[in-house]
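Here the complex is missing a single protein chain, while all its other protein chains stay put.
Order as written gives the chain letters A, B and C; numbering starts at 1 within each chain.
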Amino acid sequence: MSDSPRTAVSNPPVQPMASNLGQGDLIRRSATDELPPPQRQLTPVAKLIDVSKCIGCKACQSACVEWNDTTPAVGENVGAYTNPHDLTENMFTLMRFTEWVNPSTDNLEWLIRKDGCMHCADPGCLKACPAPGAIVQYTNGIVDFIHENCIGCGYCVKGCPFNIPRISKADHRAYKCTLCSDRVAVGQGPACAKACPTQAIVFGTKEDMKRHAEGRIADLKSRGYANAGLYDPPGVGGTHVMYVLHHNDQPHIYAGLPDDPKISAVVQTWKGLTKYVGLAAMGFMAAGSLIHGVFTRPNRVSREDEENAEKLVKTGGAEPPPPAEERA
Amino acid sequence: MNMELSRRGFLRAAGAGVAGTSLGAMGFSEAEAAVAAYVRPLKLANTTETRNTCPYCSVACGIILYSKGDVRKGERAEIVHIEGDADHPTNRGTLCPKGAALKDFVQAPTRLTRPMHRKPGSDRFEPITWDAALDRIARLMKDDRDANFVLRNDAGIPVNRWTTTGMLAASATTNETAWTTFKVAKSLGIVGFDNQARV
Amino acid sequence: MTNAWTDIKNTDLVVVMGGNAAEAHPCGFKWVTEAKAQRGAKLIVVDPRYTRTASVADFYAPIRQGTDIAFLLGVINYCIKNDKVQWEYTKAFTNASYIVKDGYAYSDGLFTGYDEEKRDYDRSSWDYVMGEDGFAVTDPTLQHPRCVWNLLKEHVSAYTPEMVERICGTPRDKFLRVAQMISECSSPTKTMTSMYALGWTQHSHGAQNIRAMAMLQLILGNIGVRGGGMNALRGHSNIQGLTDLGLMSHLLTGYLNMPTEKETDFETYMSSRQFRPLRPGQTSYWQNYRKFMVSFQKSMWGDAARADNGWAYDYLPKLDVPAYDVLRVFELMNSGRVNGYICQGFNPVLAFPNRGKVTSALSKLKFLITMDPLETETARFWENHGEYNDIATRSINTEVFQLPTTCFAEEEGSLTNSGRWLQWHWQGGSPPGEAKHDTWIMAQIFLRIRELYRKEGGPFPDPILNLSWNYHDPNEPEPEELAKEINGRALTDLRDPADPNRVLVPAGKLVTNFSQLRDDGSTACGCWIYSGCFNEAGNNMARRDNHDPDDTGAYLGWTFAWPLNRRTLYNRASADLQGKPWDPSRKLLEWDGTKWTGYDVPDIAPNARPDQVMPFIMNQEGVSRLFSRGLMRDGPFPSHMEPFESPVANVFNPRMRGNPVARIFQSDVAQFGTSDEFPFAATSYRLTEHFHYWTKHNRVNAALQPEFFVEISEELAALRGVVNGGWVRVWSKRGSVKAKAVVTKRIRPLTCDGKVVHVVGIPLHWGFVGAAKKGFGPNSLSPFVGEANIETPSYKAFLVNLEPTTAPGVQS
């Protein structure tokens, strides 16, 4: 039986429904060392973006804005189709257009990639975040920002290997794609996936998405894209937003998609080694002083010192003679 | 380490219950206040669904209007969200960038809300009541028809056409509206009658 | 569209030419990507630009705008030369075997009978040889030198790959690749679909563009089959509906024609509409014309339409010209011969060519009435917006009424999509402020005028006073009662002709469909092709059963498709002369020995024998026309014609400018530019982020594509010193605009007839009101000339010049 158009399975409910994602579904929580283990394991979900099916219509951007009630500004044309020109706190996803001439065929290929949060299995933003509970990861793989807890420090920006989070100048909180956690929580797919006219964006369990991708990749190979493949970068433990690329051997041609993304070593050091060495150093310093204080008498001015001083004051500096070192 | 513990730990280290109280006075409990992690509640809860069709291109995608209030119950209804209808055979719930943003067409700041009138030579629109506008329009149209209606051509054949007033019909109106418009325009004898089909 | 959007998934090859489906119809285009993903279908795009559609195509070939006929005749030539023809289909279902009169000939780019003075053809010789039996003479063996097939073969022989490259600028190898891929679809088990739009219609030879592809589809046997057809994507949500309902100067509802002065009375009018079959045993369905016409008159004027007054024939205006199309009306307006104008949901200031002329014409009106949910440039044409609308407000004496209407979300009714589906929708929101339904406004205007005629009298008030207006609330007719009026009802008991005692439809009841209409005044029907949309079974347009047995894509239970809920036109052609499907895996209909059965409503009498009655029942021939006789003004076959403004001369006849029979007004001739003054070939188009001039009012779409721009190649940018994202001035003989420059690899210069042709792309979504940045449209530049047969303005091919400039300065 053929795989019919992967559109929304159903329309969203209008009756009140309890959210299916809560505290008990957290597998990671920013700046929280001892998180109680999740009460259950949800099936990992994923959004699959088939770049070879994408027509760059921006329905995903439109649907994202409408669903999340954001207000991207009306900018200007700077000689490109990419509008707004970058992700913003009001634009969680963005079509990035690249005109690429394939050196092997000399044919123009218009590479259009939907940029946005990749929902890494090992999220750099969450690792970098200093605010407890500002970034959470659910057992289904969704990485979500809890704005109430965000302090706007921008550490997530430095932690992210894909340059996704944006800090709002208005409320100083970080924003990015939530994978429509509020829709997923009631059994719906993300707004962008529902809207996508050609179903280049599909959503489901990560397993299904991988299977669907296999079919797409086979089709692409049959059309001469020998290097077609699935982008699910292991460097970040895999992602819950994956791409089907016709040229999976060179992801960077798709508007700088990282070839092998991983959390920067610098960030790792900062959040790892530095913490412990730092703690040790400061501890050593404090302890050292304490011990010294205990084992050596305080350095007091002696009566002798005072008398010598008073003498000196009276004699106006004639006596006593300067010490040996000075003469030598 | 749990927040509560770490805090007590600190207070002991600081060795001052005093510190405790003074810190509390400085909104110390804030850090614990915002620990709850939760997703946004579904905004469509308790809205009314209405099946409609996208008014843009002629693919005619099925859409669902989500409104606060129900016109069928005689209530005032405000559209709060519009989304593709997954039951529709053609679009299967999908929408293009225009269809997906239909709510902002309905709520556009440049939606017209009252009849306006521009007097000859004026540099502005001024509000006018429906009655005044319609009476004036009827008068202008009848006077023009009376003055310029062609009853017969040179050969004396009845031709009954009105060429001095024309009309363009909207190809985004419903068939029912179009039929009404058709009846009015053709019965008045208007021949300069067209729609977007040519454009 | 001959087929439905959902049927495209059944195709093997999609040819997008004269359109940009992915850009303009993304959700319909879904079925192309489905066909690719599920059937392994291929997608070909032939376009001057590498479009969004091209970005997912299997093969892209460039072409110079306005030269599609040469390309398509080239493909037909290739198919004939390489014997890639669906012979059985072509012989049986087209007029290939018909013998053509001796008078007919073609040379130097012109057909016989051309009169340069009249800019028209004497078409009498473009016809079949008729036999004594009164039927057209045919030669099924196709041996006769004057049979259509041999004339076609000869006609297209000039369009060799070399000639195609010379005219279209399409590299020979790319053309051959496309021709080869298309020709594969001559197999009965391979189908191709053609998806086109305004890229074909908006030329002075638009209809012939489409005919050329239709002919190709016919010889490949792709009309009437699943995954095939000629699919006009169409623009607005109800453009199909308004055309079906005849809201045009030369039409009545259901493609009945407005009378002309020559048709002095009803019988004269009918005499030229007998539609006698041209071959034995053929249906020629238009023989029922009289039934539809009489029923239409009855629905308009009820009892006032009687046999003794020719069914109120005189109530209809008679045309002295082929049509008072928009171009003619604005020409008249500009010469001061139009006083009043009503724009219902229409924005001519941005929609019609030669904006300067349009604005000057509107300025000469006594009164202008606009009805729209949104602000329009037209309602404010008199308002000065600096460079964007530099106009002397005080000097304009037009009285303007701007009437606020509801939008889709605030009204109920049906829209007809390009697949001919009449889909009912419901009201979900309350109108803002004092906004009113268009129906209410039209009713108010009518009732007030009728009242004035009752009181004051006036010239020929009869059609107004007698217009049937029996609505529950005359002030605002309800959608459902209007729909019933369109469907039609019995005025007296309709009895079975075979058995007079049997009442088929009791008086007052709705007719089931147009088969029950009569020409004796006993039935009324607003629009015969829509009959069946709302009958005693209820509102069929509101049906929502989306089951699709065997995944054919037919969805017979979903809303209503005209005619008779038929989803694929000419569907009988999906089976051979024995009634067996050409492709069993794509069965649509099948002859079971006594009747037609299958997935769709047969487009033929259910008991019409496959070996006797041919599929194209709307034609007198019963077959389709490769040779269209005298039915089109500009030729029985398509032939290469250049745009009126072309960078190169017509290779067949350098003296010939544009379409030799297209109407040109004297005042516009002076406004045609030449390639030495305007070296670049411009074309206009839509962007996926916007819909015409509506979505610029919408903050979301305004953010997705904020500002007016033009697209040019890197080569042209270098030539003119234009930087990407910088300002350029683009001007034609008719106007000048300023735009941001998008310098792209997606447009490449073409070499035509040895000359380098640079293409300038101009999208059409900006104006001076709304949320997006102020801007201009291509209609400030495009020429005021229409298509030879139906006067569609030529937006797709004209000449401009271009230079770097600075940002527009706005005074107000």
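The criterion applied here is as follows: contacts are C-beta pairs under 8 Å (C-beta built on N, C-alpha and C of every residue); 3 or more make two chains touch, one makes a residue touch a chain.
Please note the rule applied: contacts and distances are computed from a predicted model.
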Query: Between "Monosaccharide ABC transporter membrane protein (CUT2 family)", "Branched-chain amino acid transport system permease protein", "Heterodisulfide reductase subunit A" or "Formate dehydrogenase subunit gamma", which matches the UniProt record of the unshown chain?
result: "Formate dehydrogenase subunit gamma"
Residue, one of A:22, A:84, A:154 or A:258, that touches the chain absent here: A:154
- line: Answer key for A:31, A:78 or A:255 versus the chain not shown reads A:31
- prompt: Tell me, which residues in chain A touch the chain that this view leaves out?
  reply: 31-33, 130-132, 149-155, 157-158, 163, 167, 169, 172, 264, 266-267, 269-270, 274-275, 277-279, 281-282, 285-286, 289, 292-293, 296-302, 305-306, 308-310, 312-313, 316-317, 322-323, 325-326
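Convention: only the chains that are shown with their structure count from here on.
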Approximate Å spacing (C-alpha centroids) for the pair chain A, chain C: 51
- line: chain A and chain B have mean C-alpha positions lying a whole-number Å distance apart equal to 37
Task: Could you grab the centroid distance between chain B and chain C? Build each centroid from C-alpha atoms only and quote it in angstrom.
output: 28
Multi-chain contact sites of chain B, meaning residues that touch two or more partners: 48, 82, 84, 87, 91-92, 94-101, 104
Statement: Where chain A touches two or more other chains simultaneously, the residues are 5, 57-59, 61-62, 65-66, 197, 199
Message: Considering only the defined contacts, which chain A positions touch chain C in the complex?
response: 2-5, 52-59, 61-62, 65-66, 71-81, 83-84, 91, 99, 101, 107-110, 112, 197-200, 215-216, 219, 222-223
- prompt: chain C touches which residues of chain B in the complex?
  reply: 48, 50-62, 65, 67, 69, 71, 76-79, 82, 84, 87-92, 94-102, 104-106, 108-123, 125, 128, 130, 133-142, 144-146, 148-149, 151, 153, 155, 157-199
Task: Note which residues of chain C are touching chain A in the complex, please.
output: 22-23, 26-27, 29-30, 33-34, 36-38, 40, 50, 52-56, 58, 60, 551, 688-689, 699-709, 723-726, 740-746, 771-773
